[in-house]
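This is the structure, below, for whatever I ask next.
Missing here is one protein chain; the remaining ones are kept as they sit in the complex.
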Amino acid sequence: MNAFVALVQRDVRLALRRKSEVLTALFFFVVVATLFPLGIGPEPAVLRKIAPGILWVGALLASLLSLGRLFSADFQDGSLEQMALSTTPLPVLVAAKVLAHWLLSGLPLALLAPVLALQFGLEPGAMAVLVLSLLVGTPLLSLIGAVGAALTLGVRGGEVLLSLLVLPLYIPTLIFGSGAVEAQMSGVAYAAHVSLLGAMLVLAAFFGPWMCSAALRVALE
Amino acid sequence: MLSVSDLTCVRGDHTLFSGVSFDLSPGQWLHLEGSNGSGKTSLLRIVTGFTPPDHGHVRWKGRTLADAPEAFHTDLLYLGHALAVKDELSALENLQADAAIAGRTFHEAHARTALQSLGLRGRTRLPVRVLSQGQKRRVALARLTLHSAPLWVLDEPFVALDAQAQDWVADAISAHVDRGGMALFTSHQALALQGRGASYRLNA
Partner (left out) sequence: MSFKNFRWFHWAAPQTFYPVAGRLWRPFAVLAVVLAAVALYMGFFVAPTDFQQGEGYRIIFVHVPASWMSMVIYLAMAFWAFLGFTFNTRLSGMMTQALAPTGALFTFLSLWTGALWGKPMWGAWWVWDARLTSELILFFLYMGYIALTSAIEDPRRADKAGGLLALVGAVNVPIIYFSVKWWNTLHQGASVSVTKGSSMAQTMLWAMLLMALAFWAYTIAIALYRVRSIILERERHTGWAQEVTT
């Protein structure tokens, strides 16, 4: 537990001292959300309809941006080797890194989403469900993405490859996440969507770090 | 306690080394020699368990690394080529985070003493980014006095250090071995190390 907390603290501290990386992903989210109305047209009814999908895709892509860096710095400076030799099991340390990643990318995205939702004319009820779906869904994105980041560690062309590997696996999260908001907007119950996201999150929380540490050990060979 | 038998390492098309065997008992050091490209780093990475050998075994206290990884990790202190030091953190913050993550105890007073003995007094709270390369190496080396683990595996611990720092490392290894520890290390330089030790040459 001590190692877990220490690693989360370390990663958050490191990111805060290099603020630009955290802010870049957030700005990307804002820019992407702005591009769609510019590309499609400003009709309120259309924008309101496409908002859940667009905001979710934007969050997904912004999350993907910061994934490439999840392990690469530690891999290059030798910290990852030390983690692999720790008495704390590597999956626990991986979980700590993923939590730190979420605190620095997913959580800010979820909190920023309502502001962007205003641009699309979403009602408060829909905004609330959007934030809820993002709060449950973005940790899932971090967990799944971490496995991809570990598999492509140190590989030529890794960042693009990472997107190719991870985006298909993101699709269920996207479907249920934006589906929840759409359900709310249609006056239908959204609890099932959120519960499914929650169930996937639990599954990913158990198996993700374990798969991830297996992939990291392969990268360290 | 460390027993290496019949290790073989194949890289792509050619065999780096084969049939490497040696034992390391408490109170001994072993200097791994060999020309560049002879596989010294690869051998160390097999001993630490990162790379599985293409043939042969590494045993610690009679058990293979695959059988008892946690026991091995508790007893091992490894310093590789890469320093595992974060530029944005200070020397003290680095050592503290490193200890916590490795599951070892940390006392700030000990850390400060260790850093001072390495000539880093007054620089312990600056971000490591502003230190010179040699100073950064010394931050990494501070781990040697901070943590007690019987087996030290050090990859080129003397490189890029001035004479004073090299003496510090040599003394640290000798003292460790005197206390009953073991050290396996590589180095290009000729050494004047005290204590029971031997050299093992890897032929290219």
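Order of writing sets the labels: A and B. Residues in every chain begin at 1.
The rule we apply is simple: a residue touches a chain if its C-beta (ideal position, glycine included) is under 8 Å from a C-beta of that chain, and two chains touch if they have at least 3 such contacts.
Here the structure is a predicted model, which is why all the values come from computation and not from measurement.
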With the full complex in mind, choose from A:137, A:179 or A:209 the residue touching the hidden chain. A:179
Interface with the unshown chain - residue positions in chain B: 12-14
If you put the missing chain back, which residues of chain A would it touch? 147, 151-152, 155-158, 161, 164-165, 167-169, 171-172, 175-176, 179, 182, 196, 200, 207, 211, 214-215, 218-219, 221
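Please note the rule applied: only the chains that are shown with their structure count from here on.
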Separation of mean Cα positions, chain B and chain A [Å, integer]: 37
Contacts from chain B onto chain A in the complex sit at residues 48-52, 70, 73-74, 76, 78, 80-86, 88-89, 93, 96-98, 100-104, 127
Which stretch or stretches of chain A touch chain B in the complex? 2-3, 5-7, 9-10, 13-14, 17-18, 76-79, 81-88, 93, 217, 220-221
